[in-house]
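There's a structure below that I have some questions on.
Every protein chain but one is kept in place in this view of the complex.
And now, chain A:
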Amino acid sequence: MKILIVEDEKELVEDIAKYLSGENYLCEVATTYEQAAEKIWVYDYDCILLDLMLPGGSGLQLLELLKKQNKQDGVIIISAQNSVEDKVKGLQMGADDYLEKPFHHSELAARVHSLIRRKQFNSSNIIQQNEIMIDLLGKNVKVNDVELSLTKKEFELLLLFTGNKNRVISKAAIAEHISGDIADMFDNYDFVYAHVKNLKKKLAEAGCDNYLKTIYGTGYKWEI
């Protein structure tokens, strides 16, 4: 699966590419407006990560370009602008998602993951990992064909983990995934532990292998 990362900060681009490459994505990079426009013109991508402020032009112009060419690429705006107007404008112009900088890689990966799923499997949107089957549309989870009753937050948590296989996810990233921007305002992520513990328990009770590992002092890892 091909991803185009449009971002002028080289360090950031490399890190994102590195992180996502491990998820079996093929990442390409564009650091200027011209480069991005050219790549968009020539190739099709499953997902484009789009910064709004670029040397030579704006990310919103690239969105227009995509629309003109009738391209179906999924677009996630990654912006440091943090302005509501830009967000609304971007989404109106055809972007699928909006992520504010700075973000956790795990969050980005989860969003890319779910976006690609949405784009590819319009009708049967199901993630299968060993004995676990997640129905994204129906919002339910089955382990060995037995349905689990998960809370909304536990479901979100599971999506984050399955979208970041074999990665360490920090508690801060989990907190942000669950409660969004508000997580920024707190230093205390104790509640993460409670949610993870419940999820773990429910998975185990359904006879699921223990994929969810605790990394002491840092966070959690979905080992598969």
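Everything that follows uses one rule, which is that contacts are C-beta pairs under 8 Å (C-beta built on N, C-alpha and C of every residue); 3 or more make two chains touch, one makes a residue touch a chain; residues count from 1.
The rule is simple: contacts and distances are computed from a predicted model.
S.K.: Could you check which of "Spore germination protein", "histidine kinase", "RNA polymerase sigma factor, sigma-70 family" or "Cytochrome b561 homolog 2" matches the UniProt name for the chain that's left out?
M.R.: "histidine kinase"
S.K.: Which parts of chain A face the unshown chain closely enough to count as touching?
M.R.: Chain A touches the missing chain through residues 9, 11-12, 15-16, 18-19, 22, 80, 82-85, 101-106, 153, 167-168, 170-173, 178-180, 182, 184-188, 190-191, 194-195, 215-219.
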